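Excluded from the complex is one protein chain; the other protein chains are retained at their positions.
Moving on, here comes chain A:
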Amino acid sequence: MTDPAQHADGAAPQPFEDPVLSPPVDLGAALNQMAGLVLSRETVDTALALVTTLAAATTAGTLGAAVTVVDEHGKRSRAASNAAAEQADALQYELDEGPCLTAWRTRQLVRIDDTTTDGRWPRWNAAVSALGVRSVLSAPLLVGEESIGAMKVYCERPMNYGPHDEHVMRLLAGQAAILLANTQSLAEARRLSRQLTEALASRDAIARATGVLIATSATGEQEAFATLAAAARRTGRPVHDVASALVAAAVARNARG
């Protein structure tokens, strides 16, 4: 993990380029906050909400921000900072056109200066200008070779975003993509670990029940399993329940002597 900024606490960062506008918040602190989040155990949703809040706070005049996530479950928005951003996003998925889908597909940053004059996404532009969205900036979320979505800010004024905002969005999108990929794989690893633990507990119960059956009547593991499976079918219960009941009953009998 690279350390994105080395500023002392409280000191304003010196921009390395002469910005058109000075950033409204300390970007170095914002990036630090996100880098720290990777190391802590936050949920994906918390991480996404932080990303959109930062995007809205670091681009002047922004009305709403959101993250579009594209994966095997489809396209959806998460952590939209307000209803307008959510609606504008929903229209993109509905019409299957719009700046964020283009940013995601082409891996290029997309800027719309005025939705009433921009001709690239006519249906979407017409729909969102009715919602009061006039300018848009959308940056792709790239992890290595893979494009996992886009992050966007909407503004109700035309011509709102310039080169400085593009620069800020690129920086944020780079961090957000790493963050998203990390939290997604962390959530996935946790899920798998929980499932494996459950699977092993069930497997233990079945192995103990197999032992009980071999000690009483079964001629081998295969027959013991067949007995458990037959009991499961007759009682309408999963094999794991039958195995647990069998072991519990055997223990109870021994306790009685």
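In this section, a residue touches a chain if its C-beta (ideal position, glycine included) is under 8 Å from a C-beta of that chain, and two chains touch if they have at least 3 such contacts; residues count from 1.
Following the convention adopted for this analysis, contacts and distances are computed from a predicted model.
When the listed names "RNA polymerase sigma-70 factor (ECF subfamily)", "Multisubunit potassium/proton antiporter PhaF subunit", "CdiI immunity protein domain-containing protein" or "GMC family oxidoreductase" are checked against UniProt, the chain not shown comes out as "CdiI immunity protein domain-containing protein". Set against the missing chain, the residues A:Ala83, A:Met159 or A:Ala215 yield one that touches it, A:Ala215.
The omitted chain makes contact with chain A at the following residues, 195-196, 198-200, 202-203, 206-208, 210-213, 215-219, 221-222, 225-227, 229, 231-232, 234-242, 245-247, 249-251, 253-255.
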